[in-house]
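A single protein chain has been omitted; all remaining protein chains appear in their positions.
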Amino acid sequence: MFAAGAIALLLALALALVRAILGPTVFDRLQAANTVGTVAMMMLAMLGFLNGRPEFLDLALVYGLLNIVGTIAVLKYFRHGDLGDPGEHVEKQP
Amino acid sequence: MSMLVDVLSWVCIVAGGIFCVIGAIGLVRMPDFYTRMHAASITDTIGAGLLLFGMMLQAGFTLIAVKLVMIGLLLLFANPTATHALAKAARARGLQPLLASGDDSSKP
Partner (left out) sequence: MLHLASLGVVLYAFWILLSGYFEPFLLSAGAGSALAVVLLAWRMKIVDREGHPIQMIASVVLYWPWLIKEIAKSAWDVSKIIIDPNLPISPVLVRFKPTQRSQVGLATHANSITLTPGTITVEATQDEFLVHGLTRAAGAGVIDSEMDRRVSKVEGYR
């Protein structure tokens, strides 16, 4: 049963990679990378069940955190050209 | 009873896999960036959610299930933030969304 889920995830991974290669803008590629990250997270959890090694769930958790931080970091770099930019603080509501 | 749980988790994992593939198909098929995000959010929410639920049913009441719940919460809180950041950055960069024709006049 886990093998069926894993195969479906691999298919989704391949399709997301197609978008990452085609994607005309950088945002398309980032969205594809984000999807690849989510699918990889699920894949890690699946692998843990498939091999009977639940430690893989910790890896999935860390991978998810890195995925979010990575997306935001690349986005910020493309938006402001600097990772240390304060960003949106000027328009914060009082 | 355990048979029933097994069947239910089977159904959840297969359905979750199907939804993940549907979301990825949408990611390839949709015409522009903003519509692609909608397809990706299917993979992120219901696909991943059903897979996690199916795995939770297999794990039972253990620490493994707790970790799966944490992965689910992480997805639930962090993914919309990343999606919103992407959409906002794309709009700030001047990427215009493809809109349906006659948008203003024919609002329902």
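In order of appearance the chains are A and B, and numbering begins at 1 in each one.
We take it that a residue touches a chain if its C-beta (ideal position, glycine included) is under 8 Å from a C-beta of that chain, and two chains touch if they have at least 3 such contacts.
Since the model is a prediction, treat every value here as computed from it, not as a measurement.
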Interface with the unshown chain - residue positions in subunit B: 19, 22-23, 25-26, 29-32, 34-35, 37-39, 41-42, 45-46, 49, 63, 66-67, 70, 76-77, 79-81, 83-84, 87-88, 91, 97-100, 103, 106-108
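Everything below uses one rule, namely that only the chains that are shown with their structure count from here on.
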Gap in Å, rounded to a whole number, between the CA centres of subunit B and subunit A: 12
In the complex with subunit B, residue positions of subunit A that touch it: 1-2, 4-5, 7-9, 11-16, 18-19, 22, 25, 27-28, 30-32, 34-35, 38-39, 41-42, 45-46, 49, 54, 57-58, 60-61, 64-65, 68, 71-72, 75, 78-79
In the complex, subunit B residues that touch subunit A: 9-10, 13-14, 16-18, 20-21, 23-25, 27-28, 33, 36-37, 40, 43-44, 47-48, 51-52, 54-55, 58-59, 64, 67-68, 70-71, 74-75, 78-79, 81-83, 85-86, 89-90, 92-93, 95
